[in-house]
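Of the protein chains in this complex, one is absent; all others appear in place.
Let's look at chain A:
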Amino acid sequence: MNVHEKLAILADAAKYDASCASSGSKSTRPGSRIGSTEGMGICHSYTPDGRCVSLLKILLTNYCIYDCQYCVNRITSDVPRARFSTDEVVRLTLEFYRRNYIEGLFLSSGIIQDANYTMEHLVAVARTLRVEHGYGGYIHLKTIPRASGELIAEAGRWADRISVNIELPTEHDLVQLAPEKKRSDIEQSMTDIKVRIDAQRDDRQAGFSAPPFAPAGQSTQMIVGATPTPDADILATAHHLYSRRKMRRVYYSAYSPIPHADARLPAQTPPLVREHRLYQADWLLRFYGFQLEELVTPAKPNLDLDVDPKLAWALHHREQFPVDVNRADREMLLRIPGLGVKTVDRIIVSRRHRTLRADDLRKLRVPWSRVQHFVATADHKPRSQLLECPQLVRKLHPKVSSRQLSLFAEA
């Protein structure tokens, strides 16, 4: 099989992993002869599915001894199989990199023989790139749960980011669909990585010149929509991972039908709107000071599909609006639907010098048609009854296409 054919198979097999970021490594490794990392990731292209192409995202091999039902590469799936040699991956990475197609490499693998054997091969690619070629670009390695501590240590040494996929939101989901994977193993690996990241940081702070360990931190991916688990559990798991395991990012990946899927899995269009809502909720929790219970409750464990979670919150708390942008504290400004963190900070700085008017907000490029219902300025006071109007929701959300919703409703 030539490299073309292998690439087609092993990129196809990797496409279900949503993580694409190439950000987080602030400085280029010293002594690099090709490649750099300067903190900000770059998307070099976009595919028609709207996803960013930043890294050469491939599997080392799609042979796998496991049988996770949601995965195309599981042992019982009859997709064509292939395996790259270390050298092939190294060459592809460097050649693509030189032409500025990519920011780096995201390497994952099906599990062959056992966790350590597989991990050794992943690590070998990273080591070869760094040591033999002086490659300083981005590397993201997927680690295999249950791989040995030494291998994780070496992976972190060469990679900018390492990740272990949590796979599914709950332990129960895992038992159902990935009987060979254990939540405890996965979380153990995450803890191992976190401990090493912390130790490295402590060493540096104490003035030792510790070798780098995954300077861009760790991330994970959760598949949503493969099981009936509600958003409340998904977000709770994410929250746990952010706070306890110090994830940089949790990726939500709408379960997408795969060739030769198990019949227990939904065969329809992936729940993209839901995926989007989860990302929005994730941001509200991390950067906007929202608490989980404000977004989902036992009585209503799923996020609204037709309204974004911030708007949904605002509509349930109409009594708190309109908010006076010239007076309200930052926390409350962040709760105004349509205002992002950057805009809020600009408002706060600007209002020290001037009293804000409606026109000023428009200049800050806020979506005025929506925001106007929730804010008060020197010259703008929305009639509060307007917020009571049942048509408001519809008016505020002309954009969610009914087609997308109905596709999801079939789910």
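We take it that a contact is a pair of C-beta atoms (placed from the backbone, for glycine too) under 8 Å apart; a residue touches a chain by one contact, two chains touch by 3 or more; residues count from 1.
Throughout what follows, contacts and distances are computed from a predicted model.
K.L.:
Assuming one chain is omitted from the figure, identify its UniProt name from "Molybdopterin synthase catalytic subunit", "Helix-turn-helix domain-containing protein", "Acyl-CoA dehydrogenase" or "Type-4 uracil-DNA glycosylase".
P.N.:
In UniProt, the chain that is not shown appears as "Type-4 uracil-DNA glycosylase".
K.L.:
If the hidden chain were put back, which of A:16, A:213, A:290 or A:374 would touch it?
P.N.:
With A:16, A:213, A:290 or A:374 as choices, the missing chain is touched by A:16.
K.L.:
Could you tell me which of A:186, A:235, A:254 or A:328 touches the chain that is not displayed?
P.N.:
Selected residue, touching the omitted chain: A:254.
K.L.:
Of the residues A:81, A:127 or A:146, which one touches the chain left out of the display?
P.N.:
Answer from the full complex: A:146 touches the omitted chain.
K.L.:
Identify the residues of chain A touching the omitted chain, counting contacts across the whole complex.
P.N.:
The list for chain A reads 3-4, 7-9, 11-12, 14-16, 28, 32-36, 38, 42-53, 56-57, 65-67, 69, 74-76, 92, 95-96, 98-101, 137, 146, 175, 179-180, 182, 254, 256-265, 267, 269-270, 272, 346, 349-350, 352-354, 356, 360-361, 363-364.
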